[in-house]
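Complex shown without one protein chain; remaining protein chains in place.
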Amino acid sequence: MKQMQEEHFDPMSHLVPISLYVTIWAALMVFTGITVFAATVELGVFNIVVALLIATIKGTLVVLFFMHLRYSTKLTMVTVVAAIFFLIILFSLSMTDYLTRAWSTSLR
Amino acid sequence: MATAVQTVERENYLNSDYGIKSWLLTTDHKRIALLYLVSITAMFWIGGFFAMLIRLELLTPAGDLVSSDTYNKLFTMHGIIMVFFFLIPSVPATLGNFLIPLMVGAKDLAFPRVNLLSWYIYMVGAITALTAMVMGGVDTGWTFYTPFSTTYSNTHVMGAAIGIFITGFSSILTGLNFIVTIHRMRAPGMTWRRLPLFCWANYAAALIMVLGTPVVAITLLLVALERAFNIGIFNPQLGGDPLLFQHLFWFYSHPAVYIMILPGMGVINEIVTCFSRKRVFGYEFVALASIAIAVLGFLVWAHHMFVAGISVYAALVFSLLSYLVAIPSAVKVFNWTATLYKGSIRYETPMLYAFGFIGLFTVGGLTGVFLASLGVDVHVHDTYFVVAHFHYVMVGGMVMAYMAGLHFWWPKITGRMYPEAWAKLSALLVFVGFNTTFLPLFIVGYMGLPRRYHAYPPEFQVLNVLSTAGASILAVGYVLPMIYFLWSLRYGEPAPPNPWNAVGLEWMTPSPPPTHNFDETPIVTWEAYDYEHQPQEEVTVGH
Partner (left out) sequence: MATSDIQVAEHALQHHFADMEQQQETSTFGMWMFLVTEIMFFGGLFCAYLVYRASYYQAFVEGSQKMNIWLGATNTAVLICSSLSMALGVRAAQMGKPKLMAVLLLITIVLGCGFLGIKAVEYHEHWVNHEFPGPNFHFETGDPAHPATDPVHTEIYFSLYWAMTGLHALHMVIGVGLVTWIIIAGLGGAYSRAYFTPVENVGLYWHFVDLVWIYLFPLLYLISKKHGG
């Protein structure tokens, strides 16, 4: 149970102003436009970098504001970070195999 | 007539309500624990039955008892049942369910209805898998390796995979419930540093359940889709990579072996400290070692794939990372032994099992380190050496711990004492039977006998006969507790609230506990395992 000295419980304390929601929404729409546009420009390997960067910005906005992570407890934030951490482990350690497999076949 | 008043039983979770409905619709974590106990015990015997058939077949070098196809099905179904339907839920879903709310001083788990749901999901999954087995069985091995499982096997892969898929969600929900409960439901004063190590261990296992199980779920779903629609993701003929299946499968299933050991380690902590009458040596290290095992456990999975064709560079990395897991595991072993050192040790049944655990787990863990060395593994991969390794940790480790825990908390759960002499005998039989069964397998494996064949060259017969003989002793060792536990329900001596003079909130409430666990919410003012200072009898709450 939580320490009692914290401020009195008020479920309305995270009431986010409508204007903020609308701003986030507008930003998400604009970023969607940008990512579609960016895909039409030839950037080589950076196409995917840009696309993922924009997706991550959008995702962060959704998580922080729509999902109220910004107003949540530390515990919730740690939870989200942990999920991302283990996802990255899954991706990166799998790729250690796929990215270096060609090296080992050249050994044979 | 004063005695008549005393025999009136206090209201508790068992006698508060009667009838089948009061059990099937219960949201009481203690009753759900018992539902799980009954279900996984049934699964244990079914899995054990398959094991006996396997051992009988291996009595002679020729494949005479069953055909090779049947043999394939036997070891597959043995593995599936024991891993997914017995070991993974074993300690968490029974003892964990029962004890975690008690240990943290809560009235229930955070989500009681989700807890009941998890049992129903478990049952649906189990029945699905069993149906697949009754209809003809599966022969892919519990690991479902592709492309055999997706393309070539014409057994009931689909049913078994779906059964496991479903049961996965029960494991996820249990894990989720534990994590949330331990974070949010602790009684006043029950800080993280006072949390019983059993809770720490189950917390770590719960992390794995929550983070890993979804990955194996989606993987099995892909196997099912591949069988249904030929989508080719794991099929080399269609451009897929079968090794991707192994990556995804072991991303879960290696950490899952820690689901199968961490809660057991938690049980051993409680027992070793109680029967040495000493505080656990290095409490913080043991607690953090649990978390470290859970995290590091996610970094080593490809040690199951060393000879499957992964890049040797990746294999090197995974081999090194695998050694790392041995460190927190060793921390635990050292802490148990250090706790024993100069303790006033009592040899009650739970302690005998705990001794068995410590020794056997150490053997299993150390042979794991052998296997994690690239060079050795090339030699012994897919031999009986591996079989012996994982049975030492899973049966010698987890099943021992489960038995230890059942004996330790049986008085609390049922309000009855079990017969101590019989229990000691069973602990002895299990230890002797286990070693006779599995020690020979290290030898035949090292000599090169591959696993998963129903026939073998005659020079291996002596050791195999020994192993089968051991398995029979082991079986007796498991049947005995079945009998005397059931016997004790009726004839066992009524148990006092704290028969072992142990510390911990669960011992401060009557046996069996009342429906709401505590008459009043406990307030914790003492350190965990304060065996040196705590005069036990004084701290019983509200009794």
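List of remarks:
As written, the chains take the letters A and B, and residue 1 is the first residue of each chain.
Keep in mind that, in the parts below, contacts are C-beta pairs under 8 Å (C-beta built on N, C-alpha and C of every residue); 3 or more make two chains touch, one makes a residue touch a chain.
Predicted, not measured: the structure shown is a model, and the values here were computed from it.
Shown chains touched by the undisplayed chain in the intact complex: A, B. Counting the whole complex, the residues of subunit B in touch with the unshown chain are 106-108, 110-112, 114, 172, 176-177, 179-180, 183-185, 210-215, 217-219, 222, 225, 229-233, 238-241, 244, 247-248, 251, 516, 521. Although one chain is not displayed, its contacts with subunit A can still be listed: residues 1-2, 9, 11-12, 14-16, 18, 21-22, 24-25, 28-29, 32, 35-36, 39-42, 47-48, 51-52, 54-55, 58-59, 62-63, 65-68, 72-73, 75-76, 79-80, 82-84, 86-87, 90-91, 94-95, 98-99.
Note that in this section only the chains that are shown with their structure count from here on.
Centre to centre, using the average C-alpha position, subunit A and subunit B are separated by 35 Å.
Against subunit B, in their complex, subunit A makes its touches with residues 1, 75, 82-83, 86, 89-90, 93-94, 96-101, 103-104, 107. Across the interface of their complex, subunit A is touched by residues 183-188, 211, 215, 243-244, 247, 251, 298-299, 301-302, 310-314, 317-318 of subunit B.
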